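Not every chain is included here, but those present sit where they belong.
Each chain gets a letter, A and B, in the order it is written, and its residues are counted from 1.
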Amino acid sequence: MHQDVARLVVSCDDRPGIVAGVSGFLFSRGANILASEQYSSDPPSGQFYLRVEFQLEGIAESRTAFEAAFAGEVADPLQLQWRLTCASDRKRCAVLVSRYDHCLVDLFWRARHGDIDADLALVVSNHDDLRDEVERLGVTYHHVPVTRATKPEAEAAMLAVLEGVDFVVLARYMQILSGRFLERLGVPVINIHHSFLPAFPGADPYGRARERGVKIIGATAHYVTEELDAGPIIEQDVARATHSVDACGLERIGRDIERTVLARAVAWHAEDRVFVDGSRTVVFES
Amino acid sequence: MHQDVARLVVSCDDRPGIVAGVSGFLFSRGANILASEQYSSDPPSGQFYLRVEFQLEGIAESRTAFEAAFAGEVADPLQLQWRLTCASDRKRCAVLVSRYDHCLVDLFWRARHGDIDADLALVVSNHDDLRDEVERLGVTYHHVPVTRATKPEAEAAMLAVLEGVDFVVLARYMQILSGRFLERLGVPVINIHHSFLPAFPGADPYGRARERGVKIIGATAHYVTEELDAGPIIEQDVARATHSVDACGLERIGRDIERTVLARAVAWHAEDRVFVDGSRTVVFES
């Protein structure tokens, strides 16, 4: 299925000729376009985003030459920001978790069934509770406790074990990551927040939703930035909750939304379907 | 359909014997219970809410005697707060509107088709734009312009025309009503806010939703209190909006949610299905 499949993702200032240039290049190389999606934030200027999935015999082997040619013939003249990924190079992902297991269990279940096209390579937790669950799956479990006093050392320890991952997923990881940590980590971090952002950022969103009397609760997957729960949103979903649903019921309903929303965000990120466009994202959903 | 149908709504501190008392009384009078819903916010204490719809021959005529007996035999001993309404006494409602017509048009359409069991008796607007639309339906249209300088006089003029209504609906009325106005008005006011509260209270929610990059937009119908967009929520709903939906598209999608959410809230209020429970509502949906 992955054989000879690659993805070209482009983001740049919009200008005439990008699609003609890219598609002309692919045609000239004999590539078959499998899927192509594009978006202009404000045509004819604004930002332009393009994702092309194509099949080309031997692309994994000929990749370097292909990239050099594409840069010279298309990307440099048109000043494109671009990236080529071969579908066979699955992204390496670390999952951070605290004590709730629903997102973690669900992510691994989906990865095993091929719904998430990434390698969930390791788990890091500030608790030791889920070790058995994770190790049973043949995945390495790193227990890195965090206290206010030991946070710098803990983050350093985490950076060490996260070395080499392509992205990080916070599957209900209840510690705030410092700006310095994020900067040194240097790869995207996806968080699941258990509210419909921007409503109820921060602590105890279900309790506050109950207090406010909302009739619908939600969950939000977003890229993590230094500002808490304020990063670009990748995906959201909601469920109804009548007056008779108590805080415990909200958590129960919410778990289903959290795990689904996070799974979609992770799957899309893994397949290079998400572009950050300032404070927003452009998502070419599968 | 309304013939001989009445509704008994009860709210009080929860205590044993309320349902036994109420249902025993209704049985002793020969009433047929058509529907009954109850909710305890925190049994066995907390608040208790009950709505019983029943059929009793001649209830409209014998109402006073029925009420006196109920008070003496059930309500006073059990310290109930209660109210009886005959279904044939439809509530009189005023609709306030500015320039957007979608909620107004929809409410009148639904009322005409029997989906909203209230008498939409008059319209008040700070603009004159929708006069023809409203008068064509045989409904009185009051144009009461409001400026910062004339707000007190305008609110006084509105109070005069609103005399005698049972509740008021703000169908995209873009002026803030003063606390003094609400107090003197003395009847419930239902507002539709074009966001998923508590996200984006106040001005331009669609613009801010677009700016924040949310993937779902919403609308909220709530009772108006002095604090802007902070009153008890009656109903909410949402719709998906991808990155490619611009501000104009959000408004278009939002209109459908706004009118539906407002219509549900108005219909439920008209049928005594909504109880205010502190900052929340208890809604016995139809």
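Criterion: contacts are C-beta pairs under 8 Å (C-beta built on N, C-alpha and C of every residue); 3 or more make two chains touch, one makes a residue touch a chain.
No experiment lies behind these values; they were computed from the predicted model shown.
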What is the total copy count for the complex if 2 chains are drawn? 4
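Simple rule for what comes next: only the chains that are shown with their structure count from here on.
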In angstrom, rounded to a whole number, how far apart do the mean CA points of chain A and chain B lie? 42
Can you list the chain A residues touching chain B in their complex? 39, 196-200, 211-216, 218, 232-238, 242-244, 277, 279-283, 285
